[in-house]
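One chain of protein is taken out of this complex; the other chains stay put.
So, chain A:
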Amino acid sequence: MIEAHDLTKRYGSKLAVDGISFTVQPGRVTGFLGPNGAGKSTTMRMIVGLDRPTHGTVTVNGRPYAEHRSPLTQVGALLEAKAVHTGRSARNHLRAIAATHGIGNKRVNEVISMTGLDTVAKRRVGGFSLGMGQRLGIAAALVGDPQTLILDEPVNGLDPEGVLWVRNLVKYLAASEGRTVFLSSHLMSEMAVTADHLIVIGRGKIIADGPVDTVISEATRSTVRVRSPQATDLAARLAGPAVTITPAEDGLLEVHGATAVEVGEIAAASGIVLHELTPLQGSLEDAYMSLTSDSVEYHSAEIPGAEPRATTTAATTTGEDAR
């Protein structure tokens, strides 16, 4: 369990993490989402004591990370790929880390084969690809068989097989072994299938903290697609302050802010024929975009002629939706 309380980090005049408090519970995978520069890595570095908080505290299983007698069996961390001496072989790197806790070569060999590094373990790390470096970082995080796993962008640079492996591993460790897993990723589709719980951070502040489904449904407005020969009539009856209606094509409406149940009941009450009534589920990506749109630090330039960013899975949008 990781508990952060009023955690703050200031670099010079820049407030990287702004008084955040959160809890990462054991037994589930907690995803940590946020745009570049939102403070994800800084937060993770503060958990393992690499950065000193300007203010506030963070504890792992009840005490600050540095106070544990056996830090590597408490927390395994992958903070950035290749926090490794490039001139050392992968195996010696792991042996040196393991030796600091009296962990023997048996466990080192175990994590080497677990991460699929057997064939390259004797090679110097300098020649490793991004994916192999990432596997080595995960191996180093696992070597202490830790109760808590902190992974910053673990699937970055991994091949599809590696992505699937990381997903299954963290789910297994959390669900079957009751360990704490704290995972950051930019790949929101990956996060949607891996995480059970989400913490979304933007500009150093927590924007959302809850189960994945809740975060998605709260952040995305419910959208319903309705097809009716009496579309214009229906639109007039649905209209209200919380409801936005976008005519997509002739006889097809997209209704934002009302549920399928409400639309269906209004139509029935008015005797309007419906040919289609489809609730459109928001995706995590939509939720993420909508949550962080105000807190993106580094905006990309608009690409002329590019499709506007979709806010629902059905990608027909109007000016109201395209940000």
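Note that in this section a contact is a pair of C-beta atoms (placed from the backbone, for glycine too) under 8 Å apart; a residue touches a chain by one contact, two chains touch by 3 or more; residues count from 1.
Going forward, contacts and distances are computed from a predicted model.
Participant: One chain of this complex is missing from the view, so tell me which of "ABC transporter permease", "Cytochrome c oxidase subunit I", "Tol-Pal system protein TolB" or "NADH dehydrogenase subunit M" is its UniProt name.
Facilitator: Not shown, but named in UniProt as "ABC transporter permease".
Participant: Of A:Thr8, A:Thr73, A:Thr214 or A:Gln230, which residue touches the hidden chain?
Facilitator: A:Thr73
Participant: Of A:Leu33, A:Leu169 or A:Ile216, which sits in contact with the chain we cannot see?
Facilitator: Residue touching the chain left out of view: A:Leu169.
Participant: Of A:Thr86, A:Ser189 or A:Thr232, which residue touches the hidden chain?
Facilitator: Of the listed residues, the one touching the omitted chain is A:Thr86.
Participant: Of A:Met1, A:Leu15 or A:Met114, which residue touches the hidden chain?
Facilitator: A:Met114
Participant: On chain A, where is the contact patch with the chain that was removed from view?
Facilitator: 45, 48-52, 65-66, 69-73, 77, 79-80, 82-89, 92-93, 95-103, 113-119, 129, 131-132, 135, 140, 142, 144-145, 159, 161-162, 165, 168-169, 172-173, 176-178
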